[in-house]
Structure formats: C-alpha cells, structure tokens
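Missing here is one protein chain; the remaining ones are kept as they sit in the complex.
So that you can tell them apart, the chains are marked A and B in the order they are listed, and the count of residues begins at 1 in each.
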Amino acid sequence: MFGSKKNNEEINYNEIPAHIRRRPYYIIAPGLVILIGIMIPFITAIFLSFTNYSFRLPKWSFVGLRNWINMFTSKEFYHALSVTLRYGIFATAAEMLLGTGVALLLKKDTKYSRILKVLFTFPLMVAPAVAVLIWQLMTSNTVGVLEKVLNLIGVYNFPWAASHSTAMFTAIVIDAWVNTSFVILLVLAGIQSLPKSPFEAAAVDGASAWFTFKTLTFPMLKPFMYIALLFRLMAALQEFGIIYALTKGGPGDTLMNISLTGYINGFTYQKLASALPFLLVLWLLINKTAKFLVKRQRHLANQAAGK
Amino acid sequence: MNQHKQKGIMRILEPVGRNLGLTLFAMFALFPLIWMVICAFKSDAQMYNTVFRFTPTLENFRAVLIGSDYFRAFFQNLLVAGGAVIVTVIAGVPCAYALARYNFRKKEDVAFQILSFKFAPEIMVILPIFLIFQKIGIYDTYLGLIWVYQLITMPLLIWVVRGYFEDISVEVEQAAQLDGYTWYEVFFKTLIPLIKPGLVASALLAFIFAWNSFTFPLILSGSKIQTITITALRYIASDTVHYGQVAVASTIAVLPEVIVALFIQKHLVRGLSFGAVKG
Partner (left out) sequence: MKGKSLKRVFAAMMAAALVAGMAGCGGGSNDSGGGSGSDQPSSNSGEFDWKAYEGTTIEIQMVQHTASEAMVNKLEEFEELTGIHVEYSITPESSYFDKVSTALASGSGSPDLFMSGAYQLWDYSSAGYVEDLNTYLDDAGAVSPDYDFDDFVASAVNALKWSGVPGEAVGTGQQLGIPLAFEVYTMAYNTRAFEENGLEVPKTYDELLEVCDALQKWNGENSYAVAVRGARDWGTIHPAYMSMYAAFGAKDFEIEGDKLVSAVNSKEAVEMTEFFVDMINRGGSSSWSKYTWYDCGVDLGTGNAAIVLDADNNPVHQNWEGASEEAGNIAFAPLPVAGEGDPQISNYWTWSIAMNSASQNKGAAWYYIMYFTGKDFAKYATIEGNSLDPARTSVWESEEFQTMMEGQPGYIEAYEATIENTTILFTPQPYFFETTTEWAATLQDIVAGKYNSAQDGLDQLKTKMDKAVEDIDLSQY
C-alpha cells in the first residue's frame, strides 16, 4: 500500500487513482471528527484562563495575564507542583516495581499462576472511589479489620490517611492496589512474547538467573515497561478521584496536587478562570513528559524488532 | 559436588519462593475484594464487631436491588460504557490502520496527540465541555457522554491496534489483493482476525476505564442518566453509613467487567503485547 517504498522506488502519487488517494481521509474521518470535537475544550480552557470568567459574574472580561501571575507568585502553586511530582513518581515507581516483580513470578506456567493471572486483574475493575471506601473501612481505627490485624502485632491506631506524615503513603497504597494489575498485564504480555531461543541458548551455556535477567529479559522487556510507565505516570500525575475520595486534599494541604487544587478552586469555590492556569500547567507537564517517553519507547521498540 | 548440591537446593527453594511471593501479593490484591463481598452479606449492626463469623443476611441485597433504582443506573452505565467502546472500535480501528500504513508528515505528532487525550486532566476539560454541551443541547444525554468517553477509550485502543497493524507486513495485504479480493474484503477477512487479541484486550481496558469513570458523569449528567459509580456511593449515608449496601452495589457493578474479562482471558495478556518484539 502507500507510504512504503516498493522495491526501493519512490511512489509517484500522481499515478494513483484519486479514490484510493483520498481513502486515508475517509478512513480517518470519523475518528478525527470525534477527536476534533474534543479539542475544543482545550482551546476554550486556554482562552478562558486569560479572563476573569466566573459563574458568579454576569459578564466576563479579559484580565490578561493576571491569573497566571497570581498563580506563579503563590505558595499554593509550588506546593501543588511538589505534591503532584512526589505522588506521581512514588506511585508509579511502586507500581512498576511491584508489577514487574509479580509478572516475573507469574512467568512460570503452573496451575496456580494461571488462576492468579486472571484473579489479579480484578482490583483494576473496581472504581477508584469504591476502592477508597473499602480501604477506609478496612483501615478504620475503630471498626476496621486491618486495624485488628495490626493490633495483633502491637500496632494501635495507625493513622493511615488522617496524619500528615502517613497520608501520602496511604493514598499510594490504594493507588497501587488498583493499578498494579495494569502493569502486571503489560509486562506479562511482554514476557509472553519473548522469543524462546536466546533463553534456551543461555540456559545451555549455564548462565545464572540474574545474568539472564540483566542481559536478556530486561532489555527485551523495556518497550513494554515503557508503555506501562507512560500510562501509569501520566495518570498518577493527574490523579484526582482517589485523593478526593480519601481526604479531599487533606489533612491540611498535604495531598493537594494540581488536579485537586484546580478542582476545589474551580468547582467548589467557583473561581474557574483562576483555576485554569493550574490545570494548563499540569497539561503541559504531562504532555512534555509523555512526548519524551513515547519517543524513547518507539525507539526501543524499533530497536528490539531489529528495524 | 557443591555446585550440584546448590542446584538441588535451588530447585526446591525456587518454587517455594515464587509461590510465597505470589501468595503475599495475592493477599494484598484479593483480600479487600473478598472483604467487600463478605460485607455485602453483613447486617449494619454486625458490620463492625465481627470479622468472619457472623449471621449472613440478604437484607442489603433487598435494599439495593429492590428498594432502589439500582438497575436503572446499572443499565444506563452499560449503555454509556458499552456504547462508548463500540464507537471507539468502529472509529478507532480504521484510524489505527491509517496511522500504521500511510505515511504523512507529522504522523507521529498526530498519533501522539491522540494518545495525549488520555492524559488530559479531566478536571481541565470538564467545565468547557459542560458549557458547550449545554449550548448544543447534549448535556445529560447518551450521545454527550459517549462522545466525551472517547477521550478515555480511544487513545489506548488506537495505540495498541496500530502496533498490531504495523506488525502485519504489507506483503500479506498485497498477496490478498493479488488474489482478487477488494480492499474492504482484505480488511475484514484477513486483517481483523490478525489484530483480534490486541483489539479485544484494549477494548476490555477501554470498557473498564469507561465503566468506572466518576468525574465525567458527575458533572455531565443530570437526572436522566445516573451512572453506577455515583449510585454506588449513594448508599453511604442518609441516616447512617450503610457499608453493606455499598458493598452490594459495588460487587454487582464489578460483574460485567469480570464476565467480559473471563470471556476473553485467552486474548487478554497476549493482546497487550503490541506485537512489538518478534522471534
């Protein structure tokens, strides 16, 4: 078909009949319509961030860069940025390590592993708000079952999400509970698509498990891990549901990441235009990071496929 | 001699270690779910002072399934999430094909833009979308929600399926065409079966994301459409917190996803391999 070089010759587009030439547009059209329709809110958001739009006021007017300047000179913004980065990085790291580890453990095909493979997808299916609820009930100091278990080893009244020092840990535990399955699935997919011959050769040569992992498994799994990393990091940076359901950003401002700050300022306080710059910065951060990771992943994937 | 012994020990320790690790993780991953199902059968009075020994009751089920409009929310959620996935598949697969096959400048950029929709902060887009939906009259409609859900369902599907298409060599299509099939027949008879694992796995993930979405339905649906994530939280409290009812609502809410997953479990893992690395 088009686009590829046939026998190392350039394709002369003029020689291809029009109805085939235009085919790509026809094919992409429905998808594009849907997607364009969604581009509009992005542009609107950028536009509104330069106004003082608020539902309270009957008319809005341009205020130039005021919202932006206010944001960059506020303590709130830098704190939110710090929380966003910390939560994003730690949650993703935890999920990647745990997920990859478990996937490797599931590599060996036994009856046990086959059952577990299916069961391990279940936490992903629970809505985050419900997951928070279950964990709140289990960790409650007064009525929680986990509390009773901890009591057995002499730990009483562990504050979980109620204390400044353990709130982020708690949120990350719940995030990891829901989302590690995603990483497991992706890494498992990678493991199962690995070619057998290099491993057989290595076994014959008497390579140790660690050596095999370091030089064979890990490099070949990288493309898959990158995808998992990409999706999880991007999601964790903008995590809203879990944190809002857990403490609404508290205690104090401990868990107020950019998404939450934007939501509370924009929806709860109805100060929409001043909340938009926060969210636009988040979007920019995510976009740039994603672009970088995607480039790396495509590069690695092409490398691994020998292109 | 020592090496031999070492290998022998390793051979015994390895499965033990592996199964121990798996079991530990299984406890972490599965206990809360088991707990949720147990709570569904516990009465409010016994909810907190009993662990495993209690008198099971169906009162929570009655209150949720018969005493409230749970099923209405359930079917609405099914319509919206299912509809969103169907639209995604119909519009997304051709998109993925075009991105795989046709070369145009900025192709990677377009592909990336599509992917970036998944990462867009929901909070940022939700208000402009709300305003626009109100203006054009699709607020609180199935059409509106299904359209918005494309933000979360399309990107992953296009990416996974594109990977699969890229992996099918052009020669396969050309050979089929030489055999006299039209392009459309080639597409449906030859190509689709080859991308089935990827399509099916990413469709399931898309369904899960759509099914569990909270912020979009909260703001973009009024009274005509109530999705299940919000409905499940309703049982929390009006007079006191009814964890048992929440447990029932959540357990049943998980069922469609579980059923679909069980159906396609064969394809699930293989499907996400993107065909990235081959033999």
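Keep this in mind: contacts are C-beta pairs under 8 Å (C-beta built on N, C-alpha and C of every residue); 3 or more make two chains touch, one makes a residue touch a chain.
A quick note: this is a predicted structure, and the numbers were derived from the prediction, not measured.
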Sole residue of B:39, B:80, B:111 or B:219 that reaches the chain not shown, by the stated touch rule: B:219
Selected residue (touches chain absent from view) among B:115, B:145, B:233 or B:247: B:233
Residue touching the undisplayed chain, where the options are B:10, B:24, B:45 or B:172: B:45
Where the missing chain touches subunit B, by residue: 44-45, 48-49, 104-106, 127-128, 130-132, 134-136, 139-140, 218-219, 222-224, 226, 230, 233-234, 236-241
Interface with the undisplayed chain - residues on subunit A: 13, 21, 25, 32, 36-37, 39-40, 43-44, 47-48, 55-61, 136, 140-143, 147, 151, 156-157, 159-164, 245, 247-253, 264, 267-271
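We take it that only the chains that are shown with their structure count from here on.
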Centroid distance [mean C-alpha coordinates] between subunit B and subunit A, Å: 14
Residues of subunit A touching subunit B in the complex: 1-4, 23-24, 27-28, 30-32, 34-35, 37-38, 40-42, 44-45, 48, 98, 101-102, 105-106, 108, 112-113, 116-131, 133-135, 137-138, 142-143, 145, 148, 177, 180-182, 185-186, 188-190, 192-195, 197, 220, 223-224, 227, 231, 234-235, 238, 240-241, 258-259, 262-263, 266-267, 272, 276, 279-280, 282-283, 286-287, 290-291, 294, 298, 301, 304-305
Subunit A-touching residues of subunit B, taken from the complex the two chains share: 15, 18-19, 21-22, 25-26, 28-30, 32-33, 35-36, 39, 47-49, 51, 87, 90-92, 94-95, 97-98, 101-104, 108, 112-125, 127-129, 131-132, 147-148, 150-151, 154, 156, 158, 170, 173-174, 183, 201, 205, 208, 211-212, 214-215, 219, 228-229, 232-233, 236, 243, 246, 250, 253-254, 257-258, 261-262, 265, 268-279
